[in-house]
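For this view, one protein chain was removed and the others were kept in their places.
First chain written, first letter: the chains are A and B, and each begins at residue 1.
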Amino acid sequence: MTAAATDRAKTDKTAAPAAAPARRPRDLGWLGVPVTAAAGLAAFWLFPEDLGLLTRILATALYVLSLDLVLGYCGIATLGQAAMFGTGAYAAGIAAVHWIGDPLALLAVGGLAGGLIALLTGALILHARGLTLLMLTIAVTQIVQEVANKARDWTGGSDGLSGIDPAPLLGLFRFDMFGRTSYLFALAVLLAGLLVARRIVRSPFGLACRGVKEDPLRISAIGGSPKAYLVAMYAVAGVFAGVAGALTAVTSGIVGLDSASFSWSAEALVMLVLGGTGRLYGAVLGTVSFMGVHHILAASDPFHWMLFIGLFLMGVVLFLPGGILSGIERLGGLFRAKGGKA
Amino acid sequence: MFGIAVDGVAYGMILFIISVGLSVTLGLMRVVNLAHGAFAMVGGYVASYAAQTLGLPYAAALVVAVALTVLATLPLETLLYRRIYGHANELSQVLLTIGLTFVIVACVNYLFGPTLKRIPLPDALLGTVSLGPKAIPTHRAFVIGMGAVTLLGLWWLLERTDFGIRLRAAVDDPAMAAALGIRTERLYMATFALGTGLAALGGVLGAELLPLEPYYAIRYIVLFLAVVAVGGAGSIFGSAAAALALGVTDTAGKYLIPNFGEFFFYAALILILFRWPHGFFKGRTA
Partner (left out) sequence: MATHLRTALFGAVFGLALGVGGASAATVKVGVIAPFSGPFAMVGKTFKEAIAVYQAENGKTVGGDTVEFIFKDLDQANPAQSKALAQELIVKEKVGYLAGFFFTPDALAVAPLIDEANIPAVIFNAATSAITEKSPRYVRTSFTLWQNTVPLAEHMARQGIKTVVTAVSDYGPGIDGETAFKTTFEKSGGKVVDTIRMPLKSNDFAPFMQRIKDSGAEAIYAFLPAGPTTLAFAKAFADNGLKEKGIKFFGPGDITQEPDLPALGDAALGITTTFNYSQAHDSAKNKAFLAKHKELFGSSDTVTFTSVGAYDGAHVIYQMIQKTGGKPDGLKAVDAVKGMSWESPRGPLTINPDSRHVTQTIYLRTVEKVDGKLQNTEQAAFADQPDYGYKVGK
């Protein structure tokens, strides 16, 4: 880490009073990991027959978390996160079909691939802002998807890449149809992801990125390159997205073109904003509520779930700006205030 | 070569006419209105219903569609959009308009069913017209004409009328404009109506190329965004130039290397945005 960034971190701490109210709940942030773990294990015992869906939710949460790193902490508005997810998923899938069986190694392959593509494309496009950047990220995703569609010999094209059959986890636990191994594996990976992400956003580097988001000029003034920070964080998020893609490939045994699609990028954005950006657990909460609601509505009336999900989204924007997490925090604040009075 | 140019311009004009409404809302009101496609679709469905079920002639159906769409969406401006104006709200705008799009898609699906709908063309617009060695469908020639009229009309409205001057003032400095007695609320309402009206117009005129079905609202949004991004949000001439450039690029790519047409289009898009990161004509939001 550069000296400038550490300096920046220090000034950030001393110049913090303005951000003080927002900091308070974050001080309890360490609780998030054990709470997520406990909730995850509780779900395991409460819904033993829904593990297939729950596994997908966990992997998706990691993917949405990767978007939070770029959007929430760097202010990069992107509709191209699926490019990294898809690249990671295909890299892991191809490795699994041809060379490697070990699930952990496959995650590494996916993360590496996702990080590389993010680094390359990030360096190319991150000079842009706003709508232009949005469009560039979309274009990158479309090209990744088209490459996957064209390279049929490797990716299976639109038929999907099937035949991914990872070896038992740690040589002990088989990925069977009841999905217990898959679920616990995904939970462990998500928790590890949350821990690492927490470390990153609280590191001098993470704070510098936040500085870039709020005031890029100032970063330049103290000798940092805003773009370098953005590209670095974009690549880190690419690793997360790639791991999430690989996790989906390993646990579902198949990769389709949808994993690098525009709509998959857009869905991540919706889930993140729903949960709350710039808060790591907002990603988890948003994913769980979006996919949960989708599942329940689609199960009871598959025909018009869109109406309800649309109203749900609009309701959150109008009545819970800042996402579900901010709503919970406000409730918490209300409760504390009342407790104080009494 | 001439054929490519003609087809490309024809396609580009259609792109222009269905995207310019988004350029208005995005550039002049700073609302990332992802429901643009949904409004265009509503216009198309109204026209289809008016022409097929009520038997109105094409021109009347077009007018009814634009008018009804504007009327139907104005309450949305008061109830929803007014709450999310401004720069800081981009994410809320995206989420709210996606939600709105979902609701409209579900309603249209419920009311009209999932099958494709069409707007029957009058006999005068059927067949082909010759442009030198190249024949193009009459309907496309008509759309090119309408596109040119829209372009000039908008230019006149925004650059030469009192409304345009006030609007630009309100966009550049809302506080100052309000202080000068410009009633920004009504101005925004009018601009919103302009945007949805243009969306509806594009939905009707473009229906031959982008057929009407409930997923229209979502299917083409990337295309609309591309035109606005390349053109520069809020710039009418920019949108036109962008639409024509993308139209010609896409046509050339598909004709010359059809198997890699998709690559060609997006690679060109990246290159253009690399060279002109704020669009051809620097938008007002930049």
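What we mean here is this: a contact is a pair of C-beta atoms (placed from the backbone, for glycine too) under 8 Å apart; a residue touches a chain by one contact, two chains touch by 3 or more.
Keep in mind it's a predicted model, so treat the numbers as computed, not measured.
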Displayed chains in contact with the omitted chain are A, B
Given A:Thr55, A:Gln81, A:Thr121 or A:Thr141, the correct residue touching the omitted chain is A:Thr55
In the whole complex, of A:Ile125, A:Leu257, A:Leu272 or A:Val317, the residue touching the missing chain would be A:Leu257
Even though one chain is not shown, subunit B touches it at residues 3-4, 7, 10-11, 14, 109, 114-118, 120, 128, 135-137, 139-140, 208-211, 213-216, 219-220, 223, 247, 250-252, 254-255, 258-259, 261-262
It is residues of subunit A that touch the chain not shown, namely 49-53, 55-56, 146, 149-150, 152-153, 156-160, 162, 165, 172-173, 176-180, 248, 252-259, 263, 298-299, 302-306
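The criterion applied here is as follows: only the chains that are shown with their structure count from here on.
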As the complex stands, subunit A meets subunit B at residues 77, 124-125, 127-132, 134-136, 138-140, 142-143, 146, 150, 262-263, 266, 269-270, 273-274, 277, 304, 306-307, 309-314, 316-318, 321
Subunit B contacts subunit A in the complex at 26, 32, 80, 83-84, 90-92, 94-96, 98-107, 109-110, 218, 222, 225-226, 228-230, 233, 260, 262-263, 266-267, 269-270, 273-274, 277-279, 285-286
